[in-house]
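Worksheet for the structure shown next.
Apart from one protein chain that is not included, each protein chain of the complex appears where it belongs.
For reference, chains read A and B in written order, and residue numbers begin at 1 within each chain.
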Amino acid sequence: MVAQGTAPAGEEVTSTPASTVGSRFSGSRWRAGAGLGLVLVVLLIFPHVLATPFWWNVGILAMIFATAGLAWNVLGGYAGQISFGNALFFGAGAYSTVVLVRAGWSPWLTFPVGAAIAAVLGVLIGIPCFRLRTHYFAIATIAVAEIADVVVNSNSSLGASSGLNIPIKPYGLATLQFSVLNPTPYYYAALILFGLAALWVWVLVRGRTGAYLRAVRDSEPAASASGVHAWRMKLLAVAVSAIITAVAGGLYAMYGLFVDPSLVLDLSVSIDIVLVAVLGGAATLFGPLIGGWLLIALQQYTRQEFSSSTSGLDLLIFGVLIVLIVLVEPGGLSVLLGRGWTWGDAKVQRFRQARQAASGAKEAP
Amino acid sequence: MDLVQVIVSGILIGSIYSLVSVGLTLIFGVLNIINFAHGSYLMIGMYVAYYAWSVAGLDPLIGIVVGAVVLAAAGWLTYWLVIRRLIGKSPLAQIISTFGILVALQGLAQVAFGPNDRAVANPVAGRLNLNIGQIVVTGPQLAGFLGAVLFTCLVALLINRTEVGTAIRATGEDRGAAALMGINVRRVDALTWAIGLSCVGIAGALLVNSYPVDPNAGVTFGVIAFFAVALGGFGSIVGASIAGIILGVAQNVAALYAPQYALVALVGIYLVIVLIRPQGLLGTR
Partner (left out) sequence: MTLLEVQGVSRWFGGMRTLNDVSFAVAKGEIAGLIGPNGAGKSTLFDIIAGARPPSAGVIRFDGKTVTGWRPHQAATAGVGRTFQLMRTFDSMTVLENVAVASYLRHRRRATAFRSAQEVIELAGLAPLAGTRASTLTAPSRKRLEIARALALQPKLLLLDEVLSGLTPTEGQEAVRLLRLVNGLGITIVMVEHVMEVIMPLCDRLVVLSQGQVLTEGTPAEIAHNPLVIEAYLGQI
């Protein structure tokens, strides 16, 4: 007898349409999980496979910027508020860490402080600026980040334009400083940071918060009419984005042991963050991984090859890529990759179905 | 007297901000797209004028024509290659794509021209210096002011007094109706980009009289142009012109009292006005 309804995943495959649906469900779930596992394994063994200072540096910066890109996604991708000023949060985290560590704090304690400062800044800015429409808001974020850049540049207790450094301490987890000759602990710290941030965002986005954020993005009036407190959602998005970005900034400071406005508050930092997020996929969790690795690898490579801090080739490539992506698939590279995935997946399914039909025909009563 | 000097200088540089902003606001008014790459095109305009001088010996005052033509072509090209596929897409898509152009142009400039700055030596305009009472006006400043005012007025005349301008305004007001009336909307779009970018081409030639050019040269101007457009009201040519002058004066006055906070003053004015009156001084959207 042919069973009606969907078969639960894992049920034995027979030649009924219903259980074909069931096996497709379990099949692609398994494949997605396997893909994720593969990515995780690659990320974990990376520093031992590509064990050169160049690649270690790329890996650390890539994971830090992937985290910042993920944070941008919460605000820009999910909530639809496009910010070109996230360097403000990155810098807040970096400077908080540097200032407090110089004052004797443990680096680990500085992260929550930087996060809190960034969150407060984000909310304070959001309150007036979220009233602005998309374009105005984007420009306002540039404006605010510029102000921060200038303020720090002219403030000598924050090091002005020369910056501040963190004195070298004995290596170890407590001081969060590690040997330059083997900086892989930084890499794992950044990896864990990304993992925790991705987990947090996943939990948020999966449930009511995520639905509400996307509703606000798609149509604020309809969202309000459906019971969504749009204001609160936007402030929540900016706070989450700020917190994650700030911790990434703090880790960046501990890695480089030095901050100055051009490194953490400049417009170019905000631009890098946006590139990472959008290239990989503006409303995805793992898009920033793709964007981060691509951006940093290309950046570091072109700088090395052209032996100048402003070689520009990476920017040119990225600019063109971004334009192409937006025109072809606004969902970013992760969607394009996902499409390739589903295409391959569909091919395998059709093959399976054909095979089932053939064997089922032999077994038909 | 210092204050008066500073205000005068502010008006002079502000006129160039106005010219740049007029191009930006024109593009927005007709296509509803903000060209985030506007400052980068200005930088290209400056390079065009520079190379017109260093390769062909053309003084920047003549380079104005070269700049206008080259940038107009760039605008036309940008429209047909990229912008026309953006019409009707989400604000996110539009913002990100012109942003992508910005990044690409920055990269292109760094690769093609290198990071060092270049300056035009001994421009014709530089040989003049005016002294009106106690106010000093340098030749480049004067040339810039006159050129900017001239071309801003030309653009305004074009938009308001010619048939082409009427077609542009019609398209800006109601694309559907304009199309129904036989206006080739796409042509108008491309033309708008050409005009808008020729403004920065002209501005670029005017600026190399006094400023050196490097790949980052256009960034500040671009940001200021956004502020001016938003301040004056998106889509309003008159608004952008006035706002440019206001910002120029504000920046210079602030520089007198607290030099490092000049940019902050600009930004502050923008934020204050836009928060009180979101549509800007003369805007309607």
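Descriptive notes on the structure:
Rule of thumb we're sticking to: contacts are C-beta pairs under 8 Å (C-beta built on N, C-alpha and C of every residue); 3 or more make two chains touch, one makes a residue touch a chain.
This is a predicted model, so every value here is computed, not measured.
One chain is not depicted; across the entire complex it touches A. Within the complete assembly, A:Ser219 is the residue of A:Ser106, A:Ser219 or A:Gln304 that touches the hidden chain.
Residues of chain A that touch the chain left out of the display are 206-208, 211-212, 214-215, 217-219, 221-230.
By definition in this document, only the chains that are shown with their structure count from here on.
In this assembly, the C-alpha centroid of chain A lies 34 Å from the C-alpha centroid of chain B.
Those residues of chain B lying in contact with chain A across their complex are 34, 82, 85-86, 89-93, 95-97, 99-111, 115, 215, 219, 223, 226-227, 230, 234, 260-261, 263-264, 267-268, 270-271, 274-275, 278. Of all the residues in chain A, the ones that touch chain B in their complex are 76, 80, 82, 84, 128-129, 131-136, 138-140, 142-144, 146-147, 150-151, 153-154, 267, 271, 274-275, 278, 282, 308-323, 325-327, 330.
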